[in-house]
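Worksheet: one structure, shown below.
The complex appears here without one of its protein chains, the remainder shown in place.
Right after this comes chain A.
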Amino acid sequence: MTNVSISFTEYLQTKAGITDEQLLQLNDAIQSKTIEKGSVLLRQGEICSHSFFLEKGLLRSYTIDAAGKEHIIQFASESWIISDRSSIFFNEPSDFYIDAVEDSTLILIDQNFINLACEISVSFRLFNDRALQNHIRHLQKRINLLLGASAEERYLDFIKLYPDMLLRAPQWMIASYLGITPESLSRVRKELAKRNFKPY
């Protein structure tokens, strides 16, 4: 619910300080796309050419291990951006898949757009730098939780970051993101309900 559906142009104006005039210059580089649930936007081995801004819907990035098991790296819903940054930056094959968990409307952001926006807007460049730092912060925190936190601690952190995901994504996906089995997720939620639910 913290994610309110806004358009990409509104996002650029309110979050990245892009002016009406700059928006006109950027308009041609903004490409929107509507995809159905299950559509794949990036496959392992491909070079990632775009980042995806979600106007509406839900995407996930994940890997598939040697045994065929999926491991979810990130979810992205309204106003989030998802991509494989390193594949884009280093122009190397991606380790990840990105696909749609729900029917989605998204904006394709390519390097030309980023370069142009950074060139014409100082505030966008600062915003973009900050977004990268924020991404690294999240990844570090996530590594730390995966290495050392209990299933419940991971779950409590997850619901802070993704308050509505429990109502949008299937349990097995959430368990996969948390690095626990669906049975463990079920146990964590039962245990919380035992502590917090006051039956009528």
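For the reader, a short list of remarks on this structure follows.
The rule is short, and it goes like this: a contact is a pair of C-beta atoms (placed from the backbone, for glycine too) under 8 Å apart; a residue touches a chain by one contact, two chains touch by 3 or more; residues count from 1.
Just so it is clear, contacts and distances are computed from a predicted model.
One chain of the assembly is not displayed; among "Pirin family protein", "Heme exporter protein B", "Oligopeptide transport system substrate-binding protein" or "S-adenosyl methyltransferase", its UniProt protein name is "Pirin family protein".
Contact with the undisplayed chain is limited, among A:15, A:33 or A:189, to A:189. Take chain A: the residues that touch the chain left off the picture are 1-2, 159, 163-164, 166-167, 171, 186, 189-200.
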